[in-house]
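All protein chains of the complex are present and in place, except for one that has been dropped.
For clarity, chains are labelled A and B in written order, and residue numbers in each chain start from 1.
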Amino acid sequence: MKPTVVKRDLVEDYAIDEGVKKLTPERIEKVVNDVIDNETAGRLWTYLNTCIHCGLCAEACQWYISNDRDVSYAPVTKVKDTIWPMIEKKGKVDAEFIKRAAVISFTECSVCRRCGMYCPFGIDIAYMLLMVRRICARLDMVPLYLQDTVHSHAATMNQMWVKPDEWIDTLQWQEEEAQGYVPTSRIPLEKEGAEIMYSVIGPEPKFLAQLLGNISVIMKVADQDWTMPAYAGWDNSNMAMYSGDFEVMARVERLHHETAQRLKVKKIVMGECGHAFRGAEYDGPTWLGWMSPPIPLIHAIEFYEELLRTGRIKIAKKIEGPVTVQDPCNVVRNRGLGDKLRYIMNAVCEDFVDVSPNKRFNYCCNAGGGVINCGPPWKKKRVEGNRIKAEQLKRTGAHTVVTPCHNCHSGIEDIVDTFKLGMHVKFFSELLIEAMDIPANLKA
Amino acid sequence: MYEFVRGPLALIAFIIFFAGSIYRIAYMLKGAKKDKIVFSHMSWKHSLASLVHWLIPFNNQYMRRRPIFTVVTFAFHICLVIGPLLLLGHVMLIQESWNISWWTLSETLVDWMTVVVIAGAAFFLYRRLSDPVVKNVTDSSDYILLAITVLPFITGFVAYHQLFAYKTMLIIHILAGEIMLIAIPFTRLSHMLFFAFTRTYYGSESGLVRHSKDW
Partner (left out) sequence: MVNIQKWDWNTKEKMVADTTGWPNQFEDVQEPYVSPDGEKIASIVKQGEGEYSVCVNGETWEEPFEKLWSCRFTPDGRVSVMSSRDMEWTMTVDGEPWETAYEYIWDPKFSADGKLIVATVKQDDIFGIVTNGTTWECPTELQSISSFVMTPDAQTVAAIAQTVPLGQADVDTYYKGTWSIVVNGKPWENNYVNLYGVAVSDDGSTVAAEHRAAITDHTILVNGVPWSEMYSCTWEPMFHPKKNDEVTAPVRQGGKWYLATNGRIVWDRGYVNILNPRYNVDGTKIAAVVATSFAKWTVAVDDKPWSCTFGECVLPPCFDSQGVTAVAIARDSGKWFMVADGKVIGDPCDNIWPPVFSPDGDKMFYKIEKNGKFYIAVNGKIATGAYDMLWDPILSTNGADVLIRGIEDGKYYRRVVASAAM
């Protein structure tokens, strides 16, 4: 099978461009075969022997549709240009091939699993592309910014090089901010035996600290018994899962879950993030041998749904005007939280306008799966490769789009800017803070 | 010649088909076990739900979006599997050889089913040549598989209608059928064997583990 002809602007990426120089045929062969023989088994084999090359998965992929149905972006093409030849040639592929495989698997697929829903056999293409990433990672062929993020995970156990003192300091600063609203707001640190451990992703203390203040107010209003870890283990995010560095992925997840065990909590509630949920709920535990997290994990959507449904939080004034939502793949298609998401949207918005397609059929934001973490060099392709997302959002006519996922948030912001949609991009908690009722006895 | 292809060769083809299928499924299950998570992710309920949604036409969103394709592929596969199985001629041969028999369809119906299979194959061939995505992932093996699939039907049709050289045609038809049987376990036609497994695994993972749906 001849490799697919692709037309792409040349993108410079230091790690890939330097990495490719260090590849030798022997090293490639050894790594490819080791991963195929020892790190994959029944699933990959069966998928390869079942795929009838029918191309039905193409229609699923936002990259393919947005790029005017450029065949090189079809899911099956991405497999054809990566893992098929690796197996067929028993690892005897050249350095340029590996480079192309890295570019495809890291920057042209967000492993969102939409295509799996379109394949009549249920072939999990995202899984296969993750195995391609694994091979690339073991060959040191990971895009620079993604690799740097993984280095941060490996060195600090958080995604953003947040140093131990910065973490606690930020929480204390945000606690003070929150006390501006509700004087008794607190971010209880290291409170053993609390009901809830709340964990967030590295970018929150780094760039979006106000979200930590918000949660402190929300927890107070909802009268929750909660805590946050003061030490490493507080970050629930995991870019190593996406770079193919499963050892670091597992180490990060183990620490996160053992932190919950150490704090003796009943459950972990995590902030609004899709990939972090996937890593902490599925990929990490699976590698470690846990069927699900040893201490149950709940995504913010589920948590807010419960607080609103049980009346622990009451809405004082709903958000006015049309508001729409981005269904994050990793908590909706891959976790079934679509209905709960709609419950909370309707609870706080006067005029919630749904997207179409929605829920598990929603288009991925194109930022997930580590794609946005590949950094500025790859941004243009990522944003332009999701025109249908822009069109879909535009059709809603909303002034605000809610993204209960950090990657979606950044990805949608880029899309809103590039396609001039003139929308606000917000986390759900930001709407909740605006809309919720703060009881008189808590007010400043 | 005729005696050979319909006697010992047919037996060999059936043995290879059944033994090969068992071997390939066993091999797959062994691999699934090595994958360590597969069996813990399986669930009867979600497996069944997935099968119901993917084996009944228009029972998932995707099929509804592609009505023509859905009609063609269902017609093609139903006729492909049912036609030969319930053809009087085939059943009689099997009865002669092994003394088992079953219910059959009218010959005219099976004749029409054969036409459907051939038409379906023509449709797939057309897609392969015209749809850029399919074309891009097609190599000679795909054409060969399509040929292996359709040849027994074309030859059967020609032989039945005695369009020319009946005897030769019949021999070629039987041979083509035997090639198809042998090919099923060892080529991507084994999707017939694996469909149930890939489908139910994906359904189970989506339902049991990811609390979602795969249709």
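Simple rule for what comes next: contacts are C-beta pairs under 8 Å (C-beta built on N, C-alpha and C of every residue); 3 or more make two chains touch, one makes a residue touch a chain.
Every value quoted in this text rests on a predicted model; they were computed, and no experiment measured them.
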Could you list, sorted by label, every displayed chain in contact with the chain left out? A, B
The one residue from A:I168, A:M241, A:V383 or A:V401 touching the chain left out of view is A:I168
Option touching the unshown chain, where A:P3, A:P25, A:G193 or A:P439 are the choices: A:G193
Looking at the full complex, which residue from A:A74, A:C112 or A:A137 touches the chain that isn't shown here? A:A137
Touching the left-out chain: which of A:H53, A:R100, A:R114 or A:R251? A:R251
Touching the hidden chain in the full complex, which residues of subunit A are there? Just list them. 14-15, 38-39, 137-138, 140, 144-145, 147-148, 151, 154-157, 163-165, 168-169, 172, 183-184, 186, 188-191, 193, 230-232, 245, 247-248, 250-251, 254, 261, 264, 266, 288-292, 294-296
Residue positions on subunit B contacting the omitted chain are 36-37, 40
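Keep this in mind: only the chains that are shown with their structure count from here on.
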Between subunit A and subunit B, tell me the centre distance in angstrom, where each centre is the average of that chain's C-alpha atoms. 39
Please give the residue numbers of subunit B that touch subunit A in the complex, ascending. 24, 28-35, 37-38, 40, 50, 54, 61-62, 65-66, 69, 127, 131-139, 142, 188, 190-191, 194-195, 197-199, 201-203, 205-206, 209-215
Note which residues of subunit A are touching subunit B in the complex, please. 1, 4, 40-43, 45-47, 49-56, 58-59, 64, 69, 71-72, 74, 76-77, 80, 116-118, 120-124, 282, 286, 291, 332-337, 360-361
